[in-house]
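For this depiction, one protein chain was excluded, whereas all remaining protein chains were kept in their positions.
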Amino acid sequence: MGKYIVRRLLQMGLVLFGASLVLFACLYILPGDPISTLGGGEKARDPATKALLMKRYNLDQPLAVQYTRYVTNVAKGDLGTSFRLRRPVNDIIKEKIWNTARLALAAILFTILIGISAGVIAAVLQYSFWDVLVTLTTTLAIGFPTFVIGLIFQYRFALRWHVLPLSGHNGGLKSFLLPGLTLASVDAALVARLMRGTMLEVMRADYIRTATAKGLSKRVVILKHAMRNSIIPVVTYLGISFGTLLGGALITEVIFNWNGIGSTLVTAISTQDNPIVLGVSTYAVLIFVLVNLFVDVAYGFLDPRIRLE
Amino acid sequence: MRETLTATTLERAPEPGETLLEIEDLRVHFHTDNGVVKAVDGVSWSIARGETLGIVGESGSGKSVSAMAVMGLVPTPPARYESGRIMFMGKDLLKADEKALRKIRGNDISMIFQDPLTSLNPVFKVGHQIAEVIQVHEKMGRIPARKLAVDLLAEVGIPNPKQRASEYPHQFSGGMRQRAMIAMALALDPVLLLADEPTTALDVTVQAQIMELLLTLQQERGTAIVLITHDLGLVASHADRVLVMYAGKVAELAGVDDIFYEPRHAYTHGLLSGLARLDVHRAERLEPIPGQPPSLIRVPSGCAFHPRCKLATQVCTDVVPELVMQDRPNHTAACHHSDQVALLVNGPAAAQHVKSAAETTAAGPPVAEAETRTS
Partner (left out) sequence: MTSDTEPAPLESPAAIEATSRAEGDAGLVDPGSGFAGASGQVTALGGIRRQTQFGDVRRRFKRNKLAVLGLVMIASVVLMALLAPWIAPQNPLHQDLLNTQASPGRAHWIGTDEVGRDQLSRLIHGSRIAVIVGVASIGIALVIGIALGALAGYFGRWWDTIIMRVADVFFAFPVIIGAIVIILVIGRGIMPVILSIGIFSWATVARLLRSSILSIRESEYVEAARSLGASRWRIVTRHILPNSLAPVLVYATVAVATAIVAEAALSFLGAGVKPGTPDWGAMISDGQKFFGYKDFLWFFPSIAVVYTVLGFVFVGDGLRDALDPKLR
């Protein structure tokens, strides 16, 4: 297991190095004006200001130097200063991240609970009413993008039926329900489908027959022997889908007026507050990579064939 | 020596020689969209305490399904039991409910399967998987069950059992895995063991070791074994009686000597003619049975073997042969031309040494396998 984790860590380092190169290339090499991107637009027209800004953002240095500075800054947590708020980007992110994390956790919880149970039920009762129901619901859910399902949820549950708060996060656990479900809907549907498919395949495996032949009850065969094997691809999927979750969180926060990183980012996009956009993106990549490292390790725990190769 | 476990559903221990299991007119049909697959179609056999019954046949002859039916392991649907009884110590297992069956499975009747790698759950430790079967049937805590599992591993000849118990199936070699499966199957001293191709997936040398282990354990405990295989050699050296199946039906049922010296079904004779013989100088060519096993959806009319049979006549195409008593005791065969088969066997070019040949090639070329490859 130790070796496995070390290898994953090394791989992660490589990915982060590559990702920093890509981000750096976007900023400094892509056709565009780094000064207006980093320095906030209009002022750069005056050559004197331009020279000054070139110096301030080290744009007069060779690319390698610029890259080194960029990486050291990111590593130090220095992501620049917001144009609009005049505060370090890092402080702003720190302030908002807890709200976003809570929302994401709620969504992951919903995804796992709803997705796995729906998938297991559909697989165990294949071709039954419940299976058809799960299949239809998941297909529909996949067709409804986050921003559409969010608006519909709000319209139905808050505006028409008044059972749940329309937006914000001051309503206690209740206020997590709609945004959490909105953010979870597509993933839960995909997990349910994946779970159903894997479960059906696993249920045909020889070791399930062995488990039955041992005299185990159907419940133990399904919940222990089949589940434990079917969960492995689901865990992998959860790691991969975390990127989509981050994207979805941006939208969900906007719709539900959630005071997190997503709404900050959207405001930043519309006000061209570029340091915030870049800082948030950098963090998003970092978190995504870390989550997948965690998933890889979990995967190793779940599947001894990987762990002990 | 490990302590003996007491869990059983039986009211009394079977007497030596007493019939344990009796299958009568069993029909298991699979209803698929391509038609009805008559996997088992009117099969009867029985097995007594301590006996070894070999069931031989090509792929798709229904030999596995009839064994899985005993355990209630045939998925219904798509399968349906069209008729029959499976009497186990006086109880009809086909009528037993799931709960009663569960108490019997792994306890009084156990099963081991062809591929020990896929038959063991990859994510659980081997020791845990053995302890599990004990804990289902016995009131026993985790720790004593685990200890017992280690003892069982030692008993089936796994070196360093304590450490092995906490390893995963993929860390075992093929033979070791099958030993672990046997330990699991024999944990609760079943009276009946169904062994479905137990050595097919293993190396030749390992095959012999596994069979030896099974026989030793059988002698110690008086377990009855149903040995399902397409390897005639295995049957020749290990079975007391042999059941030959073809296309879901019984072709021939007899004592092991009769099957090898005095076959009365053209199919059995065909199987034996395809067997390589080491002790006789090759005077004649090996004669594998031409053609392929029939599709069980469109079973040929009359005797299902007739399209591949060189003795076939009009009657074979028209009339389904009955299973009839032959000129020897406890020997039945379903062949219109059993007299001609007898003549073939005892004629000038008779293969008197077939059985000894089969024994010397105990691990020799499985007859039926050549056929399955082409399908």
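We call the chains A and B, going by the order they appear; numbering starts again at 1 in every chain.
We take it that a contact is a pair of C-beta atoms (placed from the backbone, for glycine too) under 8 Å apart; a residue touches a chain by one contact, two chains touch by 3 or more.
All values reported here derive from a predicted model rather than from experimental measurement.
Per the touch definition above, the residue from A:A101, A:L151 or A:L177 contacting the chain not shown is A:L151. Checked against the full complex, the candidates A:L27, A:L177, A:V220 or A:I306 give a single residue touching the omitted chain, namely A:L27.
Touch with the chain omitted from the figure is made, among A:L85, A:I142, A:L177 or A:V220, by A:I142.
Seen from chain A, the chain kept out of the figure touches residues 11, 14-16, 18-19, 21-23, 26-27, 30-32, 37, 127, 131-132, 135-136, 139-140, 142-148, 151-152, 154-155, 159, 197, 204, 242-244, 246-247, 250-251, 254-255, 265-266, 269-270, 274, 277-278, 280-281, 284-285, 288-289, 292.
The definition used in the following text is that only the chains that are shown with their structure count from here on.
The touching residues of chain A, when paired with chain B in their complex, are 205-207, 209-218, 225, 228-229, 232, 302-305, 308.
Against chain A, in their complex, chain B makes its touches with residues 71, 73, 98, 102-107, 110-111, 113, 115, 118-124, 132-133, 136-137, 168, 170-171, 181, 184.
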